[in-house]
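With one protein chain removed, the remaining protein chains of the complex are shown where they sit.
The block that comes next holds chain A.
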């Protein structure tokens, strides 16, 4: 027997009661009105109920089968798959998770990293600092579409602009230069 847990929404409860009522009376919920379609067996029937006519024109035999005929030849499981067969399929080594052998230790921070991927911790650090620099840039520009056509240089505590950074835009960050941000 089906176990239905009535949801608390009132309109859903009324709708469900109507659905169940229709089901008990033998009408499909999708149909409005009193008619119900023929309740055939749920499994596909093997072949057509009538025999094909023995005398047929050659033109008719070359016709492609109509949609109704092709529905009767749908693929359907013949027998229930036993739990032993299911276990063989689910547990064979093809479907198990493979052990990864490309995990190393990051030389900078000591966390684990994959060999072909950047270290997650170091990348998070860089991302945080970049976000703060971008906030400073945003404050300097003041609005969208105000990006200047010159390069940008980031200077930390106690650093001065050199002659090379003549025409460039300078962003000040009031903290010590991080070890991974190399100054040119």
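Structural remarks
Here is the rule we use: a residue touches a chain if its C-beta (ideal position, glycine included) is under 8 Å from a C-beta of that chain, and two chains touch if they have at least 3 such contacts; residues count from 1.
Quick note on the criterion: contacts and distances are computed from a predicted model.
Of "Eukaryotic translation initiation factor 3 subunit C", "Large ribosomal subunit protein uL22m", "Calcineurin B homologous protein 3-like" or "TRASH domain-containing protein", only "Large ribosomal subunit protein uL22m" is the UniProt protein name of the chain excluded from the display. Which of A:16, A:109, A:153 or A:171 touches the hidden chain is settled by the complete complex: it is A:16. Only one of the listed residues, A:103, A:118, A:135 or A:170, touches the absent chain: A:103.
Of the listed residues A:17, A:114 or A:183, the one in contact with the hidden chain in the full complex is A:114.
Taking the whole complex into account, chain A touches the unshown chain at residues 2-5, 7, 12, 16, 19, 29-30, 90, 95-97, 99-100, 103, 112, 114.
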